[in-house]
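Handing you a structure now.
A single protein chain has been omitted; all remaining protein chains appear in their positions.
To keep things simple, chains are lettered A and B as they appear, and every chain counts its residues starting from 1.
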């Protein structure tokens, strides 16, 4: 193990390390903790310039109540949910198939198609912006969750294909050979042999895509408007405009907006990190 | 027999048509998009739409309120797809791209109706492009200097009327440890207001409009004079520090706390200032001072408007709604002090007794002989507005860069108006 395990170091070093851990964490999360502090302060603290002292009264319930009952925030959260979940399902489903096709079969253009997916995944959003916006307008899907979902599925298919294909490559190929010898059709091989083996990849990818899509801001701004379809990342700017200079409410709003992917991360930590670091190890 | 039937039928049709404005049952869906996202205007608009709904119970009205800043970019999307039947916007050059692209409905027919043509004459020019009218106004408001009367009293100052008095006042305010003006230029347009006034007072209304139309060089000596006047204020420390990081709302507390004595703003600033605790004894208004005695006073009074998108589906109901909005009673109601707190566009309406509205109304109707401007970013084409307001912001932070900034604006002018 590198660096040398701390248990094998002198006692003084061990104590220093143990003390430094929480300090470093405090420093690291400082800006975020500040916002958390803001979100439970009463408005009076801000007019009296009591920014960093103890809250003069604890107004967490009131502030978060305002966010949930006196703004469009719940609607934005719901929109985010209805954009994110279908995208995850769509992108994972499509990429299971593309990943299977590119990972199992040997055909001439295989590598080229694979590289096309990979390259497309790296393209800057701006070069897609105008045409995708026009396409969405033409399809009559501008300012709908569906319009956003369709684009997200398409774009995420690039990354997901890269992920799935590499995962399938690492599966034991003999299983498929054996199935073919027994005359099982390709579709059934995909469904009964390969798909069950892909469960960990599907789990990892789902959590990753959930986070990516939940946090998308650019496409939300380009393809939606108004509370009936905007996800929370775009909604929060409207929310802030509504409560401009009311820092306690903007802070509470930000925390609420950030929460779902954080919860997702803590619940599915193992899969999340497995997905994120695929390829980081040989 | 046959002809008699015809005559009766025609009479019937005629009687229906006569009573139409009142009795016609509007049906279907009426979708209204609004940018009035601040709490007070939002409530006002929703209440107004509710009253319209009561007159037309069979109409299915759907109102969408979009964040004011976001609306400005989204309008071009919803005018082409997922189009509402009514949308609000701004007058003059600000509506020109949409008029040019054929996205706004020509509503000259409404302006031909006596009710409108007799009472809305003063704003007709701002809604006219190519001799046709493209929407109706629903409110306008004065700009000017809102100041802390208690601070002025404490320092023994009175409302200035000349540039000299202005500078003298400001010096006294600075000597008392305050700044003269609060401002937040993060979103740029507030600096446009300062430019409007300084340039209109230095060079007059006509010059200002020519500049907005790209007919005058930014490196003209007269423009430089405007900036020299501006620099006097900046150099003496008249504006708050760090204004480039604040929105106009975030700049309000400086005035509320008394760190700054005044705010050059539109009348919409009064509501949040009152809300923040300033009483009418503490808060007052004066017209921006004269600078060059040879030019007539001219004011900024932006007009906010309603339009029917060309792609609207229910234009009949939309027209009825526009008529409703500009009617004398509605104008009195929505613009009164407890609602928008602005000025009605209908000559038959009454202006609220609120002291700021009264002062503004008197100023605009009797002390603005030079003319009435819409506002810099509505008078100048979009691209020029953007580049120039960025320049104004830079100038307010780094007044010594004036020549460099003006050269850049001149380059932009030759490119933008050339196309």
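Here are a few things to note about the model shown:
Just so we're on the same page, a residue touches a chain if its C-beta (ideal position, glycine included) is under 8 Å from a C-beta of that chain, and two chains touch if they have at least 3 such contacts.
Everything that follows uses one rule, which is that contacts and distances are computed from a predicted model.
Not every chain of the complex appears here, and the one that does not is recorded in UniProt as "Sugar ABC transporter permease", selected from "NADH-quinone oxidoreductase subunit F", "Thiolase domain-containing protein", "Hydrogenase" or "Sugar ABC transporter permease". Here the chain not displayed is in touch, across the complete complex, with A, B. In the complete complex, the hidden chain is touched by one of A:117, A:167 or A:243, namely A:117.
Looking at A:102, A:209, A:227 or A:249, the residue that reaches the missing chain in the full complex is A:102. Interface residues of chain B facing the missing partner chain: 69, 72-73, 76, 79-80, 97-98, 100-103, 185-188, 241-242, 244-245, 377, 382-383, 385-386, 390-391, 393-394, 397, 408, 411, 415, 419.
Although one chain is hidden here, its contacts on chain A can still be listed: residues 1-3, 5-7, 17-18, 21, 24-25, 28-32, 34-35, 38, 49, 51-52, 94-95, 97-98, 100-102, 104-105, 107, 110-111, 113, 115-120, 122-133, 135, 150-151, 153-155, 157-158, 161, 185-187, 190, 211, 214-215, 217-218, 221-222, 233, 236-237, 240, 247, 250-251, 254, 257-258, 261-262, 264-266, 269, 273, 276-277, 279-282.
In the analysis below, only the chains that are shown with their structure count from here on.
Rounded to whole angstrom, the centroid-to-centroid distance between chain A and chain B, based on C-alpha atoms, equals 41 Å. Against chain A, the residues of chain B that register as touching in their complex are 33, 37-39, 64, 66-70, 74, 77-78, 80-82, 247, 249-250, 252-253, 276.
Per the touch definition, chain A reaches chain B in the complex via residues 47, 133, 137, 140, 142-143, 225-228, 234, 237-238, 241-242, 244-245.
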